[in-house]
Every structure is written in structure tokens, then in C-alpha cells.
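For this depiction, one protein chain was excluded, whereas all remaining protein chains were kept in their positions.
Up next is subunit A:
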Amino acid sequence: MATAILERQADPALEARGACHLSIQGVTKRFGTGAKEVHAFGPVELTIEAGSFVSLLGPSGCGKSTLLLMLAGLIPPTSGRIEIAGTPVTGVRTDVGIMFQDNTLVPWRTVRGNIALQLELRGLDPARHTRRIDELLAAVALTDFAGRYPYELSGGMQQRAAFCQTMVHAPPTVLLDEPLGKLDAMTRERVRRDLQELWMRSRPTVVLVTHSIEEAVQLSSQVCLITPRPGRVHETIPIDLPWPRDDEVKKSAAFAGYVNVIGDVFRAYGVM
């Protein structure tokens, strides 16, 4: 399959970095001051093992995007401490790949140019990574649209292009903020499969924000349930299902069991 290629090349430098271990220690985030202060998130304790795939599930406004921004070092926590691979996050972490909730495609570049932009901004030469770009495009079925501008794409296609933009430099830690939110049901199924295959082959540490319980159960090694704002961890549920999570697994009683248990938690909170 095309996604086989998404595998990180056997680059010793990359391998040495390895998959990361994320540790979130008593992290809270408040926005604003005085009467306008919003307690957005936390306090949260959470440990994410290297190479695991963790989904964050929680109602709108509970602080999922905020947590990803703090993990990438783009905004500081109000209190608490975050570590990635043993080093505290004190500023922007360039060893993290983050896909934002709103797309970051620039209108003046084609799909290919937008993917190359990630490399160029990092001081890498895109000409030396043409193969990887081609392979990523093939994996999300955008090969024929490589030369098109974002305004010529549908919302779902833009999201797939932004996904390639996030993955092109093979980050060992990947933060994805609702990456499949705008995809139609069929494409979503396919990209989920590709994402899973990619993760299984190169085992980056993935933190995925999603609103779909099925998606979380299908893709994750652990699902982390976040309470309504201010978001706290209600429970982290290990998903003990065989890999890969193909249609067979999705039809199983165990799969439905996980979906129900998680649904019950959110129903109890009155957010579902």
C-alpha cells in the first residue's frame, strides 16, 4: 500500500530521537485576567508512553486544542510542567509535528508547495525530499492535485493536504487536532486506515483530538476522556483490541463495548 512509504526512512539520526514520552504534570491553563478570566483546562496529570496512540475525547471547549498548543510549546501553561522525552517544554518544540484545527495551507502555494513550505521553514531543501512528498500525496490520494491551489480543493482535500504538510518531516511526536473533521464518511474511513498503518509502521507518539468515539476506539492504544471545561482527565481507557483494527474488529462485541462505555461517561456528564 502507498502508505507503507510514510514510514520514516531508516535515518539513524531520526531513529536516535526515537518516539517520545510525554509527561503532563499538574498542568492548568487560564485565559484572561480579573472578571474575564476563563479557567480553560486542568489541573491534569497525564503520561503518554513513547510510541502510543492516544486520543483525546471531550466536549467542545474543554481545552483539547489548548493542551496541544501547550504540548508544542506554542502557549505556556498557567501552572504545571510538561516534558517531552525527558526535557521540559519551555518554548517552541520543533521536534513536534502539529496539525492545527484550522488549516495552515497558504493561498499562494500549490498543494506540493504547501507541503514543501514545512521543510523550507525548517531550513531543509524540498528538492531532496521529492520522493517523500510524492509518497505522502499518494497516500492521501492527492497526487493529481499536487499542482492545484488550495482554493481549488474541497474542504476535505485541504485537510488531507494539511495532513501531508504536518507529516512531511517525519516528526517523532505528532499532535493532530481533529484532522479528519471535514472528511466525508468514505474518505474518512480510508484516511483512518492510512493513519493507523502509518503509526503501526513507524510508531511515532500520536496525540489525536477527535469528536468521534468510534474513531478514538479504532485508532488508539489509549483513549483519554476529558470532562467539560475546565477540562480534566476523567479516565484513561486502554483499548485492548487486536491490531490492525480492521472491519472485523470494528464489528466485534468488544469494540461496541468500548464505544458504549465511553458514551455512557459523556451521557452522565450531560454532554451527549
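The rule is simple: a residue touches a chain if its C-beta (ideal position, glycine included) is under 8 Å from a C-beta of that chain, and two chains touch if they have at least 3 such contacts; residues count from 1.
One rule holds in what follows: contacts and distances are computed from a predicted model.
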Omitted chain (choose from "N-methylglutamate synthase subunit C", "ABC transporter permease", "Energy-coupling factor transport system substrate-specific component" or "Xanthine dehydrogenase family protein subunit M") - UniProt protein name: "ABC transporter permease"
Options A:50, A:74, A:146 or A:200, residue touching the unrepresented chain: A:74
Sole contact to the chain not displayed, among A:34, A:107 or A:270: A:107
Chain not shown, touching residues in subunit A: 69, 72, 74, 92, 94, 96, 98, 100-104, 106-109, 117-118, 120-123, 149, 151-152
